[in-house]
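Here the structure comes first, spelled out in structure tokens, and everything after it is commentary.
For this view, one protein chain was removed and the others were kept in their places.
Going in written order, the chains are labelled A, B and C, and every chain counts its residues from 1.
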Amino acid sequence: MANQICSVHSIENPAPHGVAFSPTGIAGGKTSARPYPPPVISPNELAEPATTPTTTAGRADLRPQSIRDAVIRLAGNSQDGIQSAGALLARLAGRSEQEVMTYMTIPSTISGGPSIFQVRIGTGDVLSAGDEADFLVAFYQHSYKDHINFLKEGGVLLYDSDNVQPDIEDKRFVHVGIPITGLTVEALGGTAKDKGKNVFILGLLAKIFDLDVPKLEILLREKFGGKNESILNTALIAFHAGYAYPVGNVLSTRYKFETSQQPAGVAQVTMDGNQALAYGLIAGGVRYGAAYPITPWSTIMETLRSEFPKYGGLFVQCEDELAAVSMALGFSYGGHLAVTGSAGPGISLKTEAIGWASMAEIPLIVVNVQRGGPSTGLPTNVEQSDLYQAIFGGHGDSPRVVLAPCTVEDCFYTAIEAARIARKYSTPVFILSDASLATRIQAFDEPDLKNLMIDPKLDLTPREADFRPYPLDGITRHAPPGTRMLGGKYPVVTGLEHDEMGHPTGSPALHTGMTAKRRNKLQQLAAEIPVPEVAGDQEGEALVVGWGSTYGPIREAVKSAHARGESIAAMTLRHLNPLPNGLEKIFARYKRIIVVEMNDQGLYGYGQLATVLRARYCDPKIRSFTKTDGLTFRVKEILQGVLK
Amino acid sequence: MANQICSVHSIENPAPHGVAFSPTGIAGGKTSARPYPPPVISPNELAEPATTPTTTAGRADLRPQSIRDAVIRLAGNSQDGIQSAGALLARLAGRSEQEVMTYMTIPSTISGGPSIFQVRIGTGDVLSAGDEADFLVAFYQHSYKDHINFLKEGGVLLYDSDNVQPDIEDKRFVHVGIPITGLTVEALGGTAKDKGKNVFILGLLAKIFDLDVPKLEILLREKFGGKNESILNTALIAFHAGYAYPVGNVLSTRYKFETSQQPAGVAQVTMDGNQALAYGLIAGGVRYGAAYPITPWSTIMETLRSEFPKYGGLFVQCEDELAAVSMALGFSYGGHLAVTGSAGPGISLKTEAIGWASMAEIPLIVVNVQRGGPSTGLPTNVEQSDLYQAIFGGHGDSPRVVLAPCTVEDCFYTAIEAARIARKYSTPVFILSDASLATRIQAFDEPDLKNLMIDPKLDLTPREADFRPYPLDGITRHAPPGTRMLGGKYPVVTGLEHDEMGHPTGSPALHTGMTAKRRNKLQQLAAEIPVPEVAGDQEGEALVVGWGSTYGPIREAVKSAHARGESIAAMTLRHLNPLPNGLEKIFARYKRIIVVEMNDQGLYGYGQLATVLRARYCDPKIRSFTKTDGLTFRVKEILQGVLK
Amino acid sequence: MSLAESAPAAPKVTKKDLTADHPTWCPGCGDFAVLAAYYKMIERIQLPHENIVTLAGIGCSSRFPYFVNTHGGHFIHGRAVPLASGVSLSRPDLHVFLFGGDGDAFSIGGNHLEHGARKNINLTYVIMDNFVYGLTKKQTSPTSPLGFKSKTDPTGAIDQPVNPVKKLLAAGATFIARTHSTQINHMIQMMERALNHNGFSVVECLSECVEFYPGAFDAGNPRKGGEFRLIEEKKWDGTPEDEQRHDVTDEIAAYKLASLPFPGAFGVFYESDRPSKNALEKKWSEASRAKLGNPGDLELLQSTFDRMK
Partner (left out) sequence: MSLAESAPAAPKVTKKDLTADHPTWCPGCGDFAVLAAYYKMIERIQLPHENIVTLAGIGCSSRFPYFVNTHGGHFIHGRAVPLASGVSLSRPDLHVFLFGGDGDAFSIGGNHLEHGARKNINLTYVIMDNFVYGLTKKQTSPTSPLGFKSKTDPTGAIDQPVNPVKKLLAAGATFIARTHSTQINHMIQMMERALNHNGFSVVECLSECVEFYPGAFDAGNPRKGGEFRLIEEKKWDGTPEDEQRHDVTDEIAAYKLASLPFPGAFGVFYESDRPSKNALEKKWSEASRAKLGNPGDLELLQSTFDRMK
């Protein structure tokens, strides 16, 4: 059961609320009463029984031991299918009502190459993919070399003894060598050669972690049971070969995850952030979209290209981003709220047309799955450096709504909220996701679709004679083509400054009035955004503020600091423009405000959100802790950065 | 003689320094010692002799009276050539070593329409085009209706009695009716019909203001003395008809401008801001460029398209702005620093490629002649709403240099400085001009070209074996193609994150290092930017901060407030990103900091520069006074806004 | 765009109903006639008033929507084709008309024009070609002839101009016609045939910019001593004359016709009935829904989530 929501959702958006892990936390919805969970299992607890592997040699079976949390890193090449093996583990965890989070790296070279997939499975909250691995599975020598230092002391190194020679003198780790390649080839009769290694490993892990084999078999069927039966059989053979391997000869302990204390029943769904965002759009009633491929956005468009038609809609791959945003605006102008998306380079190209949406007041959802910048930058790394552009990127005074989901589950709910806001305020809405959310797999409570699902109806009800397309005294309600205008006057939407009827004007008073109108509606929105929940001490020394995918590591860091007696709290902002009102009251309760972001400290020493907060509140205690290494934050990095 | 520079220029940029009008002003260069000039002539002084026109009827000639300053507004249609008549007046003033500033409106409808041209000529500083007119020349009834309230009490209304029926009961003004249309047609024998009206008026004004007729004739020759002699003759006939008209019968006074106290000798050049910017680029050694037309940028590209080839360079009109910025980068990559430019919509399109320039560290000059936004907005109005985009518009951490000229003269020097910075720091540099600077005509001291002129040399000196295209420890020095690489390794410039040799990398350490490298060079630049001069009280109640074309009205407002005993000062920032260091010290000397801008107050009540300053200094006393009516600031608007 | 799609039985649409703001064009601008032809064409066809959409990019010609009392949009420069495509692909009940200039269509918008043609999106695009940038006051346009003196080519244009018909043929447009704004009836015919075509239909209309390129199209105007050379289309009547006539389905023949020197030929150069993207996407959507048994939205999403458990 998951609680990956960073802050209370807007009242109109009935999502599960954030959990406050401190008793003093603001009641955060159905799960907020849950007691403060104990810290995760310590390295020693986990590894201790195995610290003297030699002595255990020859024993036939594994001594069971119960654990709450394990970080397993599979290190190989992108061709080895470790992603799918890891994904199956994650899904299994989801079905077992365990918390799970994954983390992967995509090789930036075209021809693939070294890559990892990390699964963290836990019975309590799993907020990050883990700073250190309890288990490292190394396929090759380079996997071993590059990742052994990520293995915690006392951790278990499971290596393919056909390809890896570890330094067995290194007594920090438990060395478990298995001729994985050989055994797989043997098991599969060489037919599929070493292609089954990933599934073999899966079997091995199933044994070691005492996983639910029937459930795993079902998952294997779902994954490989396509047209070609033989593929599934191969997979099952490899799996059982791995499961059957007498790992007890080299490893003494069998680890068994504690069964979760959650009231069972609430099923979990397991998916990555881009899937969650795509299905959130569907739940939010979005049926049309257009885009151009780019990493890490592409998988959203690929999902929608197949899904929208099933809902009677359409997603078009355009010739470029300029066409894509324009076509999306055509859909929206036509009365079907539409989505477009990209990563930095493509969003830059959409800038002009998004300005038109602000001016013509046509609703639009713009998804930016952030990656390392500037320019082509680091296409497969994570960064939060597009916030400035999202808020300030347009020419002229063109305020935009900017939202940022902070977990996989939140990607789903943020998409629904974005659609609601775009419709209500007839304006472009940005969703800032990032490369780590995009590919991270998490399990979360199955959403209550019955209550969430928006049915998008084309509103062609005739407009009365007094209809004004751009009322100065109200929010624009777009009248799509096909609408009969009872007054006989048909509206023209325009990117030129205009009067209330949409006629172009250079009138000083009207430009002042319309500029204010476009600004005021965002101020109205601000008034309806709930004040974000603060987790931890409700007043005290330090408040750690973040946005987006840093939610998990920040929460975990603050949690452990808190456990160590620090006076500290965490807050994640999901609404970045406009900001929720009342933050100044929260800031006032702490001595230090540290804004943690994955972007540069800039010319004057402040990250992008920090700069926005300082400009609004002029509160010098708002400081920055940022980094630009293209990697997600480790819990310990945050601890070092915020505790001084 | 002109002193239109807003603040001291960078030491390496030998431009005339700003004048401090208060004795305590920081020494601002050669003219700073000049005594505080007396306030401009008051309406009454000017008009008093004429307040009883009736009594003067029948008198043959005009009683001379000496004035220091006059605001003349010509109101007609864009077809009437009032622009050229006004421009001739401006040029004459320049040649007479008088200060001059013009202001015009361009009809936003295609087929022309009502338009004005306003000339302010003065013997002292002329900082703005004037809040009120001393003289209004009305061609049509609509001209009269729309502009009569702009005429100051006691001002002179000169109207074409063939087309205008003024309300002569209105005793606030001196009514001078002349059958301009009829007289012109008569004078030109109907041939050119009423086309000569503008020149007829010019003759009339020459008589009234006792202007230098021989000089005017030379100007007419320069303007109309083209292939077709008859055109010039027609012009001269119309001029003398106007000059010969017995205006004494209806107006009692002949106004004579005081001869300027300036040491004569320093010749003045008279041009508009776009011309000054274009020629500044040439002086700065820019020889290549590419762009796409858009108002109000187009005239710069039109000038450069004709001028660059004369200097052996080239300016290309491209198929769109994406191609334009890319071609300009091709020129720069080739070793010839290039310029591209546009207004808001086009700059938005250039965003992605400018990000490449930041990443690949290729120098580039990007000119944005701002107009009303967002989207197509108000193409012919003025606004300062593209500052956010200039500073924050790129995706990723892509710091850019942003400069803003504040007068016509400063357009010239800013262009030179932009070229210098782009070369020295191998980075894109924005020049933010605006629609009012673009079309405003001012006279200024002829620049010392001998010392200013940069000779752009293509640097193909062979690079040593240890050459690194992207040194972490130094500023990038681009090696253009054609350069022999003695080490045998030829460099590839790239928009991907890279190591020192330009190879793509995903290395966390290198991305951190290179991001810092790209930021640090702007911090280095900041260190060499002089602290802007403060005009007025060096400490006290209020500091009015501005940027760009608001310089003049702000100066004039602060000047008059100061004259009225207010404790006030003015500062204009020409370097907006990075900001000069040390501003906090200046701010500390005042109780209130009011940032005056032509843009919206935004979601939180602050204009764009104000927001940037608040974010950096977190000084709550930094406040905003903004407007979004698409018009230049009037002096009295500023006074109302800043004095409370 | 096919009439079949239009809903019947709306009140009669008259020129008066269609008239909106008074055009801001210069007196004598060729665009006035294009506007008049548009009114007349709609009056003839009697489209349901509320189902007409008039869209445009940016330019003098692109101010068109303000002068027509229908649902309309004045978009940004050069991107009107994808905007209109979005409307067309999502709203089969609408008649999507697009108006704009040569710069909008062939310069900044050139790529979208091409891909719209290739994908054969169902809409009608009238390109008001005046061989110059009007709104920005006389710069060289992609159709300005060699030697044309503009503010960006003071001594005459040196870049070979675009050949609109060739470009559209190569791109795959399924209806391509050419007309002249002084030939009102021909304009109406071409617009009507474009409207009746099911797919991406383009009419290049030479429309004089009296302000910045006066007389540009006199060579195509009999009243100015020019020749308005009409394309004679095959009647398929087996007569020998018919041999000489133009087969509008013959791409190569159309390409040859497009190679004629200025002012060239007028009429329909090419027409083909390749299925529109509108039809193909609809088919795909219906097929994928049928495969799933045409479920309701909730049911569908729920089943997807069930697979993710």
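Note that a residue touches a chain if its C-beta (ideal position, glycine included) is under 8 Å from a C-beta of that chain, and two chains touch if they have at least 3 such contacts.
Predicted, not measured: the structure shown is a model, and the values here were computed from it.
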Among shown chains, those touching the left-out chain: A, B, C
Residue of B:213, B:314 or B:516 in touch with the missing chain, whole complex considered: B:314
Residue of B:151, B:269 or B:542 in touch with the missing chain, whole complex considered: B:269
Which residue of A:358, A:376, A:608 or A:628 touches the chain not shown here: A:376
Interface with the undisplayed chain - residues on chain C: 107-108, 110-111, 114-115, 118-120, 142, 155, 158-163, 166-167, 169-172, 251-252, 255-256, 259, 274, 277, 280-281, 284, 287-288
Touch list for chain A against the chain that is not drawn: 109-112, 292-295, 298, 301-302, 305-306, 317, 319-321, 345, 375-376
For chain B, the residues touching the chain missing from this view: 91, 94-95, 222, 267-271, 275, 279, 282-283, 288, 290, 306-307, 309-314, 316, 318-320, 322-324, 326-336, 338, 352-353, 356, 360, 446-447, 449-450, 453, 455, 479-485, 488-496, 503-504
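Methods note: only the chains that are shown with their structure count from here on.
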Interchain centroid distance [CA atoms averaged], chain A/chain B, Å: 48
Of all residues in chain B, the ones touching two or more other chains: 345, 375-376
Residues of chain C whose C-beta touches two or more other chains: 74, 76
